Each structure stands twice: as structure tokens, then as C-alpha cells.
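Only a single protein chain was left out; the remaining protein chains are all shown in position.
Chain IDs A, B and C follow the sequence of writing; residue 1 opens each chain.
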Amino acid sequence: MNQYGVNFRLAIWGESHGPQVGITMDGVPAGIPLAEADFEADLARRRSGAAGTTPRREPDLPTIVSGIWNGRTTGAPLTVTFANTNTRSQDYANVERHFRPSHADWVAYRKFDGCNDPRGGGHFSARLTVALVAAGVVAKKMLPEGVRFTTCLTEIGGCNDPARFDEVVRAAAADRDSVGGVVECRVEGVPAGLGEPFFDSVESCVAHLLFSIPAVKGVEFGSGFAGSRMRGSENNDPITDAEGHTRTNHAGGINGGITNGNAVVVRAALKPTPSISRPQETYNLTTGRVEALEIRGRHDACVALRGAVVVEAAVAIALADLLKR
Amino acid sequence: MNQYGVNFRLAIWGESHGPQVGITMDGVPAGIPLAEADFEADLARRRSGAAGTTPRREPDLPTIVSGIWNGRTTGAPLTVTFANTNTRSQDYANVERHFRPSHADWVAYRKFDGCNDPRGGGHFSARLTVALVAAGVVAKKMLPEGVRFTTCLTEIGGCNDPARFDEVVRAAAADRDSVGGVVECRVEGVPAGLGEPFFDSVESCVAHLLFSIPAVKGVEFGSGFAGSRMRGSENNDPITDAEGHTRTNHAGGINGGITNGNAVVVRAALKPTPSISRPQETYNLTTGRVEALEIRGRHDACVALRGAVVVEAAVAIALADLLKR
Amino acid sequence: MNQYGVNFRLAIWGESHGPQVGITMDGVPAGIPLAEADFEADLARRRSGAAGTTPRREPDLPTIVSGIWNGRTTGAPLTVTFANTNTRSQDYANVERHFRPSHADWVAYRKFDGCNDPRGGGHFSARLTVALVAAGVVAKKMLPEGVRFTTCLTEIGGCNDPARFDEVVRAAAADRDSVGGVVECRVEGVPAGLGEPFFDSVESCVAHLLFSIPAVKGVEFGSGFAGSRMRGSENNDPITDAEGHTRTNHAGGINGGITNGNAVVVRAALKPTPSISRPQETYNLTTGRVEALEIRGRHDACVALRGAVVVEAAVAIALADLLKR
Partner (left out) sequence: MNQYGVNFRLAIWGESHGPQVGITMDGVPAGIPLAEADFEADLARRRSGAAGTTPRREPDLPTIVSGIWNGRTTGAPLTVTFANTNTRSQDYANVERHFRPSHADWVAYRKFDGCNDPRGGGHFSARLTVALVAAGVVAKKMLPEGVRFTTCLTEIGGCNDPARFDEVVRAAAADRDSVGGVVECRVEGVPAGLGEPFFDSVESCVAHLLFSIPAVKGVEFGSGFAGSRMRGSENNDPITDAEGHTRTNHAGGINGGITNGNAVVVRAALKPTPSISRPQETYNLTTGRVEALEIRGRHDACVALRGAVVVEAAVAIALADLLKR
């Protein structure tokens, strides 16, 4: 459903081309200083503009419509909305029944009996992640002082040399194609003891949120898939003191589903943007035939560029919810 | 918490060396034929005995203690328990405060103020997965006819040639060491339309459960991490008919978080068993020093061998819950 | 928390004097025709204007900001907002620390460390019930055809003769006082079989929502408290046919927590509005003394008059959620 969390709960709504996207956060403690300007830094990280990002420009101005009084949170639900201003729905007229490959168009049509809003992907649009970023900002304010996020792209299009990222993206764009990437989020200063056995391990909660992000198709913690190729003697992290510090951190800061006080390390694999401008052969419900589709609209050649802050937001939200239990 | 699900809900309990491990399943439809013998096939897949598996032998006899009448489910909670019979708690006396690396010993001690049951890992033991397997059996009975699971190990210790798996495990065991592996679960016949935007994508729900399994540290769907290294034109799956079939299946049967009618494909990375019998240097709370620990007890050299059916159970449970929404 | 439901889920937000009150509904099926005008009939029943209702006039114009496309619900979250236009916050300056008796002022101040929004009761205001009424309208559209609600006041100020209700309210208002009342909601055509043992009985779910309504202090089903004074032979409802019809309906249409196909009958006791204009002696945190408080602001002499439709909405929401399980 469109709600997440136990003690820090989100409800999200909106469509790519509807009047607004919004999120309401329940369980935010009273007394946290908060203004609309506080969202700007993270929203800017998500905003388009760099090479390889969509030419659609949204100002992304957050409006706090509830839960604030005298510049502080009140303990009541905190709701933030974003007006959609820069929509060009006519770009999508041709995809309503000529389904874009690897998009949600066909499943949305099937699941909602053709009543889904198809404009710009409707409710399935990555546009909704703007609301997730807003919730991430609030989540970070709920975490204890000393928690520090370092989030970066470790790979783009299979290349792991950041000096060449721009080149890789431009090459794909020049080919009217797209590339994916891997985002790593590292969180230092997370208190030991977060996470709830059996089903609400830190990995479960973080992955649950990460896999809500439209492009994410893989998630790993610490040594992850590489760790499954090691021996126990290599992958194990010997404990070095009473505070649980470990010599290595192959566990990504989590044992038994519970934070161990070392840095939490998670990586998310983002697929290449499915919207590419080169023609693709795909099924057209109107004609009943497989036909070439040319996607108009405005898209990212590498959605991972703007996705790093969204991944970070998801991790922060999961940790904030676990911290409040 | 120790509960999972919305319309098919589980609650799990028990410890490695307590009297029993159990699970209660809520939301099981009335009228499903069910007997204790129905659990045997999957329990056998999880049972130890093969080379590389623990010498601890548990008969794993399930007892249905509620929710059944005249050989059919009643619609009331279905509860299955497993007595623990073959415990050797004395093996764990030395690890209560001399924390095993990469186990939950230290986090459990910290989170529960030293009141956790340390025998065999207590509630954090992989012993609890026997209950998950039982729930998976019921979940599979709740899925429509025609849903077929194919689950196998695609890698052990980095080797992806099944002909050599046995050799890899024996070599590790001979070195008093352990190896991890990758389990792939492929589900054909899943109806299109399962999954709930925004937060309860199929990937979110499946991953949530998979990361509850003690050894899992990575999860990917379809092309997953490899897909993030492809271009959009390669990774996209063109749709070929009105039923949503696609030419390729890099999406692993899921678009926009919703099943698209193609096979659901998921892989889980299982770390090497942290319990190895060679001595490891790790912190001893009693002496306040880092000292060599020798783990007694009986352990798997490759937990992934017995983990395949657990992964399958987790996938089945997630699908059954989504199907009931 | 500010969320309710399992398969039909609400999240509510807003304050009496903030920019808006809103609600987002998750789990609304796709394809239901819906326009803003559809809310008008029920909103009119809640609107003030009659004798005994507050002079604060809110136009209560609903705005659907998500979940609708081409005049039908889309299956995505349906969000409805109401702007607050007619606020007079200066009326509340004197009650911020001079707590009104039997209001939430003191508990809000205590629970949220003085950071709560005190204007007009903030998030605790009955103003939020406008959003509940909107959700009730949608809930009723989700129920099967043939479900009919009949909701009325059976008592005002202890008087159970509707012909005298107006007189009772005017007398209280003339005394600068207020009166309570009892609302009865009767629902015919409810399918048999709604309700989930053990904890989600129909009574549990309906009462949970009813007790969210600020003024409700008592709830009973069927013969309720009066039934506890009968003998079994009087209170029992003999079944007369295979469809479960009963000769009497002391059970209020619910046995074992499950609807039995007879009319669901529930009554809610609403306390007299605590805001009365006559002076009341109560604690003033600023002076540290008990002192006379004169409540300004604009209030209902009988909140039950406007509460009937709110009670009906709560019942409809609970039934819609149970129906979707």
C-alpha cells in the first residue's frame, strides 16, 4: 500500500501530471525546528539540470500544510506537498495503449482495469520520489546527533571510475540510450541495537523502502553478493572492544538484523531508465500488433544521478522508524 | 517485530534450545486440505544430513495445534509447532560473553541488556527457519494452481558449476572454514497484478521476508546488479502480446513493483556460515581482552545448502499475502 | 496514530486554524465515478447553521488532489483537502495556558511539551471530522448496492422526543450552556460474514473509529447496555431461516463479532460540548492559580446535531475496510 512504517509512518500520494504530490508523516516528535528552506539542500540533489538528467524542470517548492506551529513540529501529522507545474501530458498520448517496455504502463492498465492515470506514468512516476526526499529530510532530523550519511554513485553503466561517469552518460545519451548505476549509502554513528527480530531486521526495513524506489532492482548490505563468494574466515568481522567495534565491516554494520554500532553500508542497483528515445518494438493494444514506439516526453539518460539522495532518504526513513520503536 | 503480513499474517516464536519453535498463520482460507505429512517434503529439503550440513539432527516433526478440523483448514489461525529435541546447550557456555564474530551474540546482549537467551543463538538461531518453511508450505497451497517454484543454488563459494559444489564445500570443511552461496528462486504462473504501489511493491515484500533469513545479505530481481551495468536498450523487455508477455525477462517478472505475468525471478546472497571451528580472535567481555575463541557446537559448512527451501518459502509467503489483498 | 485501516486505509492531517485539513484514502478500487459534488450532501449534514450550531461558517469545499482521472478513481491514493478560511485565532489567545475544562488543551500541552498548535484546539479540533465525512462518502460508494444507512439523534440532553429537541438546545444556549446527545446508526443490507475474529470484530472496528470522534464517550450495539439487564431468553435472537434472519435483533446484526445479515445497529453517546460561554473555574498555568475562564470563540451548543453524519461516516469506513479483507 501507499503507507509505510510503525512509529514513524508515511502516507504518500499524487501523480506525475496531477495537481500535486504529497506526503504526510505521522510520529514526528514535537519541537523539531523545521522550515520549508530545510528541504532545499536535499531537493537540489534530486533536481535535474546536470548532463544526463531530464529537461523537465520542476521548481520542487515544498509547502508544509500541517504539523508546524511557530517554526517547530507540533507532534501532529506533518504534511508536505509539491505542486506539479511543468507537465506536458500531450507527450504521453501515444503510450496510453502502446505500452512502453519495462515501464509500469501495462501492469497499471491491467491492475486498475484501464482506469489508471497514464499521464507521465501517473502514480508510478519517479516524480513521487520528491516526497520521499522530503520525508528523508525529516527522518534525518529525528536521528541522534552524530549520525552522518555519505551517499555516492559507485558505478554508472558498469564503469566504476567517477572521473569517467560524465563521459559514460553522454555517450549513452548520444546513442539515444540510457545507463543504470549503483548507489552506496554509508551511515556512521548509528546507535547499536536498532532492528527488530524476526521480521523487521534493519536489512528488511531498509530494503523494503529501497525497493519502493521505481528503478531499484538489487540491494546488498556490507560485502553482500561478494561476501557470498568469500569464506567465513574472510567474511567474519572480529569484535575488538566492548562497544562492538569490528576490525572489518563485511556485515555492513548489521548482525542478526540489528545494528552493531559500526557504519551501516548498503548499496542499491538502479536499472537504466527504461525511457529511451530510440524506437522500440512493443505491443500496441489499439492495433493488436507489435510496433515501433518512439517515446517522446523528457527523461533522464541516467536516473541514478538523481537517485542517490532518494536512496539516502529511504535509509534515513527506515532508521528513524526503527529508532522510535 | 516477529510478525509479518497484512492479509496473510505470521507470528513466529521460539529459541534454538527452548522447548519449541512455532508459527501461527492468520488469514489462511477455510477448506484447504492439510495434514502434518504435507510439510515433510519441504522440511526434508531443509534438513541436515548431506556433506557440509550440521551434524545436529532434528526430526522436525510438525504438530498442528490449531486451525484444523476434519483434515481441512478452518479459517481460524493455523498454528504449527516443532519441539526442540536435540540440544547441547553446554556447547555454548563459552560464547555467552566471548562473542562469536558476525553472529548476533553481541547485538543481542546489548539490545536486551544481557537478558537474551544465548544458547545456540537463542531467538536469532537459524533454527527458526523451520517455522518459515512450514508457513511456506501453507502459502504455496494458497497460491493459484499453475504456480510453480524452481529454486536452486547458482553459486557456492563463488563457484557456479553445480558439478563442483560438493568439492567446494568439502574443501572448506577440511579447512575448518565455511562458504556462502547464491540461491535463485524462479516462480512461473504468477498472476499479473500482484503488488501494491507505492511502498508494497512485490520487490519490497519479497525482500523484506528474504532479509529476515539470518544469512541473507543481498537480494536482486531479474537482471539485478548486472542490469545496472546494461544500457536501457539491452535491459528493456519489449512486450509481445496483450497478456504482457515479454521477449526477455530482465525485470524478473515485475514492473513498477507489480507482477507482469512473466516468471518472477529473485536471487538471494547468503553469507558463509559465521560459525567456523578454526580459532578466531574476538572480544571477551569477561576478560576485557581480544582472545582466541574456538566455537564448539555443530554447524553447517555451507548454510546455503539448506537455505534454498527457506528462500522459496519466503517468496511464497510474500506472494500469498499480496494475492489476498 | 493518525492512520486507520487494513485494506481501506486512511491518513488524516490538519489543524483547526492551519491552512488545510486533509485525508488520503488508500485501497479505493479503481473505476468508481467520483466528483467533488458527490461530497456535498453529507458535508451539508455536518455544516453549521441550524440553531445550536457554531456561528463559524466554513464553506467546506472539498478539493480532490490525487487519485482521480477522467471522473473515476484510479486505484491510486485518493486525497481530499479542505482549506480553512474562516479562522479567528485571536479568540484562543487566552486559553493557550489557561486550559479549558474537558478539552484536549492540557493533555496536548503536556504530551507535546508545549509545542502543540493551540489555536482552536489545533489537531484535536472537531474540524478534522470534515475529512472523516469525506472518507465516509467514499466508503459508502465502496459498499455493495442495497446497503442503506439511517442515522438519527435518538436523544438530546436526555430528552428522547425529537419534537422537543430544538427547545432543549435553545434552553441550553440561553443558559450559555451546552447539551449532549445519542446518535443511532442503522445499516440495512450489510452482507453476512464481515468481521474478523479474534481482535477485529465488527464491534471492535466500528467502535475504534467511533471513539476517534472527539465527543464520543460511549458506544453500544443492538440492545447494548439495556441487553445486559435482560435475561438470555429475552435477549437471544432466534434464527428463522437459512439466510440467518432473526426474529428479534438484540445483537445489532452482529454475532461472534461477525455480521449476520440483519441490520447493523449502533449507538454513540456524545458528550455535551465542553466549550460553554459561561465562566468556569480552571487552572491557569501562567498565574499558577485556579481562575475563572471565559471561552470566546464560536461553538456548538449541541455538537450532536452535526455529529450524526460523522458517526455514519465512521460506521461506513469500518464496514468498507472489513469488506475489502
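What we mean here is this: a contact is a pair of C-beta atoms (placed from the backbone, for glycine too) under 8 Å apart; a residue touches a chain by one contact, two chains touch by 3 or more.
This structure is a prediction, so every number in the text was calculated from the model and none was measured.
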Considering the complete complex, which visible chains touch the unshown chain? A, B, C
Decide which residue listed in C:207, C:264 or C:323 touches the omitted chain of the complex. C:207
Using the definition of touch stated at the top, determine which of B:47, B:123 or B:217 touches the missing chain. B:123
Contact with the hidden chain, among C:32, C:147 or C:216, goes to C:216
Against the hidden chain, chain A presents residues 6-7, 76, 197, 325
Residues from chain B at the interface with the omitted partner, ascending: 1-3, 9, 11-15, 18-22, 24, 26-27, 30-31, 65-67, 69-70, 72-79, 81, 111-113, 115-117, 119, 122-123
Touching residues of chain C against the unshown chain: what are they? 1-4, 6, 10, 12, 99, 101-104, 106-108, 110-111, 121, 123-124, 128, 155, 157-158, 172, 175, 177-182, 192-193, 195-201, 203-205, 207-212, 214, 216-225, 227-242, 244, 246, 250-252, 255-260, 269-276, 278, 280-283, 285, 288, 290, 304
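The rule is short, and it goes like this: only the chains that are shown with their structure count from here on.
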Connecting every touching chain pair, does the picture come out as line, ring, star, complete or other? complete
Could you name the chain whose CA centroid falls nearest to the centroid of all protein CA atoms? A
Find the geometric centre of each of chain A and chain B from their Cα atoms only, then give the gap between the two centres in Å, rounded to an integer. 26
Set of chain C residues in contact with two or more other chains: 76
